[in-house]
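Yeah, one chain of the complex is gone here, protein chain that is, but the others are all in their spots.
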């Protein structure tokens, strides 16, 4: 049942009629985000131009009981911006002003539709930058980053979005506007800013964000090292950590991922090698040089077959282009693929990769691996051909990989979020009580359940009447954690 | 009676967008920041990802061509910045090339739109009519002999005025001047080339053609300019007017293929990109496919030729230094469509003391985009303003770009205080030691 005309006109009054898309064909362009497997056509798409219009639109939702879903650039990979039937999409793509760059206090105040990279571009003239750098940073928006608590290649040293957001203005599901956080990390009362960041658009819509900016590092040293086995590359990572070095980034790619990336951007990776490691150090020049020498020695010690040190900003950019293009580039070597985003404790990397390889073999599907080796965040890409009827098998393998990560003491998602995609897997990681408490928190923000419903927490409608039974977490079995 | 092969979804059977090409898009959105219309409006349907999504739905027969679909495809500037940005290698250029003719065949346009488009295509590909339009005085007076223009003027005099206002004044001498049919190389010959003189280029920027011929000759090229050349069909091709575009392509091939030259050279980004596409365009035509392939393989942008000559023995002609900051704007049809980015910069750097500066948002179209500033003047004006602001932000002494559309569009928004030239004009001035012109 579509929304009636009165409600349509209420939305048109809230945002201005020129900021409403009601044509069903046009609305179809919004039926999915970066995860195209899930599609729902919204009834309306609203494109408010400022926070007041967002609030006005949400008030109409609250008044008429209409579900709403906020959307940034639609690059999310967990279906977090999947519309709701008979609901509205509130696109933040027109809230894209940079309100303030404050070089003295090293911070920026921006609207949610500003892209991650635009913040750094605006800060750069002051010798500052915004540290979290998700692979999609040229297109993903800061509003989406806040919703997903985005990480990026450099979060090992610099942390995630939550560590860099000082304050966020939020339109709550009742249409009122509040601010979480403030001008300093000091907050009065519980860290609601921390709860909001990473809540995947289920607690409200961010309309203004204050982020910290950091001085651009003086030195950046980047190397690309080839190894004859994933295991050898993994040992390098362990040794770097054991040496007390905190690299800015440690990224690993396997044969298939290298092949795809190299085809796409010709970044100078060695096609055919078992594993490539990108290690980046940054910081004061003296520190960087000392530690970089250590890293080179560690690479050599583990049988590195080729060590390419970026000799210029262009060469460094090329290495990163290869790494950052890897996901999308897999489109070149396979008609279809699923991306997973599981995390395992770093020391279990070798084990999880062996098991993924075995699972892929058993399923008769290829799996490419790109991952943030420093923090154990895997991105297995399950390659398949929908036209050849492989979809279901691939979907199953993909879900199994995510659950394997939980089994090994990790998490379903390191940065892409739970969204629609993994909501039904949540009972594998959390008990019924854990989820019930999260639901209580959600209800405190959104008592009517209008704000991005169906995401993050499993629902009977989505996952069947009885979500999969909880099995004891292996850490629980090992006595590491207790469950009563 | 023969039955036409069945179409696919909403598309007819003649070259619908290929399923494989549509499937290449993984919906990652990396194209969004470089898309001019997404930058302006922030709407998914006006982004490359959204347009491909709609093509997909149309190909599956879930939506029709008339209405939203054709409106959003029409709004695409065809700048191909998305092709550069795409990590998955989606060939949006090919997709658009097959969809636009589908719209021309299958979509009923409003009367005003139809009249206006007919008038545009009755004017631009014809050097003679352009010359008439370019002379001082009312456009309509000069063009009343052209039926399409007469009809537009009768129904929509306002839009005729818009058309007129875009055309810069030009003096009689320049409008009617012609290039020499043969200009010998200065010194020992390094190459033999034929130059496409272009339509808009030759009427409004004849001085650019003259400079190009002089530069090529000074660098050791014999330059032929065939007198019987016609429009290469670029404007029609990019607007989806397939049949007339193919006709012009065949005539252009005929004119140039018999010449004994190393390269077919153009100094117009739009013409170069369409001529390099002839092989693909005529792929279904057994009589022409091989001729088109040979033709396209010989097409070079003038900067490609000059950069090769620089690599192969360095500059022939001594340059006079140019002390100033030069902002180079990548014309979309040169940078994105032909991927010619390093060569123009290398050619400019061959001028001693010249400081080359890059523009912010360099990948973003200036809003010219073939006939775009005629059919979507508001969007084009916003993009033009934005480009002009980006140009000013780097404080250049001179701005250069290698496409007449960009020169007209940026010129309108930049004002006249800053010299705005084709790179060949700057190089020509450097070689000859003359003052750098203002336009």
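Letters A and B name the chains as they come in the text, with residue numbers starting at 1 for each one.
Here is the rule we use: a residue touches a chain if its C-beta (ideal position, glycine included) is under 8 Å from a C-beta of that chain, and two chains touch if they have at least 3 such contacts.
Here is the rule we go by: contacts and distances are computed from a predicted model.
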Choices "FAD-binding PCMH-type domain-containing protein", "Potassium transporter", "YciI family protein" or "ABC-2 type transport system permease protein" - which one is the UniProt name of the chain not shown: "FAD-binding PCMH-type domain-containing protein"
Missing chain: touched chains present in the view: A
Touching residue (missing chain; options A:99, A:271 or A:290): A:290
Options A:8, A:49, A:302 or A:346, residue touching the unrepresented chain: A:346
Per the touch definition above, residue among A:6, A:184 or A:312 touching the missing chain: A:184
Given A:34, A:74, A:112 or A:151, the one touching the chain that is not displayed: A:151
In subunit A, positions touching the absent partner: 103-106, 127, 148-149, 151, 155-156, 159-160, 162-163, 172, 176-180, 182-195, 198-199, 215-219, 238, 241-242, 244-246, 283-287, 289-291, 343-347, 372, 375-377, 409-418, 422, 426, 429-431, 433-438, 440-445, 447, 456-457, 475, 480-484
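The rule is short, and it goes like this: only the chains that are shown with their structure count from here on.
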Chain centre separation (subunit A, subunit B; CA means) in Å: 39
Touching residues (chain side subunit A, partner subunit B) in the complex: 21, 23, 25-26, 28-30, 32-34, 36, 45, 47, 73-75, 91, 93-94, 96, 113, 115, 117, 136, 138-140, 264-265, 325, 327-329, 331-332, 335, 337
Contact set on subunit B toward subunit A in their complex: 23-30, 32-33, 38, 42-45, 49-50, 53-54, 57, 62-63, 67-69, 72, 86-89
